[in-house]
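Before any comments, here is the structure.
Every protein chain of the complex appears in place save one, which is left out.
And now, subunit A:
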Amino acid sequence: MKPTDITNPDHFHKVVDCQWACPAHTPVPEYIRMIAAGRYADAYMVNWHSNVFPGILGRTCDRPCEPACRRGRVEEEPVAICRLKRVAADNKGEVAHRMPPIPTERNGKRIACIGAGPASMTVARDLAPLGYEIHVFDGEAKPGGFIRQQIPRFRLPEEVIDEECGYALDRGGVVSHMNRRVDSLKGLLAEGYDAVFVGSGAPRGRELDVPGRNDAAAHIHLGIDWLASVSFGHVTSIGKRVIVLGGGNTAMDCCRSARRLGGEEVKVVVRSGFEEMKASPWEKEDAMGEGIPILNFLVPKEVLHDNGRLTGMVFEKVAAQYDEKGRRSLKPTGEPDVTIEADEVLVAIGQENAFPWIERDAGLEFDRWGLPKLDEATLQSTLPQVFFGGDAAFGPKNIIWAVAHGHQAAVSIDLFCKGEDVRNRPPPDVHLASQKMGIHEWAYDNEVSLDLRYKVPHLPAEKALRDITAEVELGFDREMAYLETQRCLNCDVQTVFTAKLCIECDACVDICPTDCITFTENGEEEELRTRLKAPAVNTYQDLYVEDGLKTGRVMVKDEDVCLHCGMCAERCPTGAWDMQKFLLETAKPKAHACHSR
């Protein structure tokens, strides 16, 4: 194997599993240490710079960081990263003065953002401090988009939405055009904006197409529309028996909302198996915890009604079958159909993009799935001044992806407005700094806690189900949060090896609690992985290889299960091992005031 090029930030970035997995690359261990130190406002600002909506995401993020967390590979469960983020938001106090000032002098460029969801708000937040004049358009009265309309209040209180939308839109430089739905791209372009950002989401719920659907239409609702109606208070009750169709997070929000609006027998019915459901495991858990059964492998066949009054639905039982290529298909089992009685049905079987307001002759090309043709890195459409992000770009994803798109689009728009090549992406900000303070003293807390994951306290179910606005999760208190922070392994504090200092005494090999380090003859990666002190079977995780040792051997470190405890560096007599903090901040628009430094 070739020696690892640690000057390429990707090697160490990948070691920070949570940050690497986060679409916005939030420096997770950095803010977790701040929470441990009681520096909540600092922790909030690290988040705010990176993901714009720490309070909102701390309650609702899809948490791609947690399945990636190294803790989950050396112990049972990952660090409760998402809920720690909320702790920073809950305890931060006043932070507005820490945010970059909005210059009173504008730079003369005007940008239109369509939709006031997370993607557009990120673009506005990133560009306003540079002097851009941002115009945000949204058909609703208040900003937030999906966040405000479809996430139930019992998961996300409205004050949190108001506060964080405010930080993005109400600090100056942004003109909000609420209650103004854009119905023509051509019309908007004619208004002379220097660039247009489309962050209009995936606003159309997928329809149910079975016999009886239209006859009982009054009692069948599309999930996202129904959630919005609940959110705005237009809907305040539901029938006693409710069927929710679909296995995603929207279905989970629907069934839990239905329980709170009078639904006594709420059932979730899913085509696929339990494991393959799109909903996050914790959302499924929370739904089941509220007495909502999830019925799997049932395909809707017919809506039953009595002269237009819905009485139930018929489902066909199926089973998953796999062909020789491993592709799954759902085949009827031949068992008798299942009839479930119901008064109302909520359909949450997917969302689609819809751009009825973009004229087909506006010069913007779409692919055959109806999505705009985009450059994946720059998010630029075939109309150079039009950029996309969030669900509008590549179909429904989630908030954190919308934020990541927003950052990238903001970089593109800034480059575009300066007349530079949008494909010339600025590199991330990377810092690598030794944490050594003394022989056994480090600037980070290297003790490894053995505690298991702490559970976030919940409101008792009988209270939670009575009030649709009562937040179910109470969040960690400071003490619990501290204990949970100690589970973080500080994966950003890297083990950095300098071969010319090494005397090959094996002290690091002997002390390493997880058998990460081997000194051996070099070889091809595949073969080398088999003869390390512990076989390196997780090929997704890189090997760190250094040559230049006196014996001609190489040092091979399997990054997979390193605890970042610093024992190798403490036991190293020559300082060949050092613990160095790797801090990476993704590029924001150049000279951006939203950078944390």
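Operating definition for what follows: a contact is a pair of C-beta atoms (placed from the backbone, for glycine too) under 8 Å apart; a residue touches a chain by one contact, two chains touch by 3 or more; residues count from 1.
Assume contacts and distances are computed from a predicted model.
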item: "Peptide/nickel transport system substrate-binding protein", "Na+/H+ antiporter subunit C", "Dihydroxyacetone kinase subunit DhaK" or "2-oxoacid:ferredoxin oxidoreductase subunit beta" - which is the UniProt name of the missing chain; value: "2-oxoacid:ferredoxin oxidoreductase subunit beta"
item: Residue among A:Glu30, A:Glu75 or A:Asp492 touching the omitted chain; value: A:Glu75
item: Sole contact to the chain not displayed, among A:Glu447, A:Glu462 or A:Glu526; value: A:Glu447
item: Hidden partner chain, touching residue among A:Ala507, A:Leu543 or A:Leu584; value: A:Ala507
item: Which of A:Gly187, A:Pro332 or A:Pro535 contacts the chain that the document leaves out; value: A:Pro535
item: Residues in subunit A touching the chain absent from view; value: 73-75, 440, 446-448, 450, 503-507, 509-511, 513-515, 534-535, 537, 550-551, 561, 563, 565, 567, 570-574
